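Here is the structure we will look at.
One protein chain is absent from this view; the other protein chains keep their places.
So, chain A:
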């Protein structure tokens, strides 16, 4: 068997190439990936044109999601809590322990984010299905951080980091003092 593999040059080359496939898959899962953003929930950060003919292409940093360390204002992609097949792009508004002032569809006026959860919202509040609809989301659902806009070229650059201090009462960790 081993002689068969080593003697036939075609099979040897194919096996050599195939052995690198796991490396490619691993680096996609744990490094940087390119993806496109559809929909208008993140206007004006992504897809600012309302015609929806073009989609922004963005760079996803999966390494940042493995460490589960996020800041308020980061744009992340996460699995929709109500549909495991759908991946949505939202901005983190509040992290665990914070008190967030919610917007209309949510039943309560304000809410303290439970442990291991965060509050995500689209930048276009009125066309976004976000935490105001389905509540705080577990951090484990987040699978990547959106770091760069790659296409279209005029808007190439870092994704802006926008915090909403008026909406959030930030939890100060007592052990930090």
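FYI, a residue touches a chain if its C-beta (ideal position, glycine included) is under 8 Å from a C-beta of that chain, and two chains touch if they have at least 3 such contacts; residues count from 1.
Heads up, the rule we're going with is that contacts and distances are computed from a predicted model.
A single chain of the complex does not appear, and UniProt lists its protein name as "Mitochondrial inner membrane protease subunit 1", one of "Mitochondrial inner membrane protease subunit 1", "3' exoribonuclease family, domain 1-domain-containing protein", "Large ribosomal subunit protein uL3m" or "Proteasome subunit beta". The chain not shown here is touched by just one of A:72, A:91 or A:117, and that residue is A:117. From the options A:42, A:100 or A:139, the residue with contact to the unseen chain in the full assembly is A:139. Interface residues of chain A with the unshown chain, by the touch rule above, are 19-20, 22-23, 25-26, 29, 68, 79-84, 114-117, 137-141.
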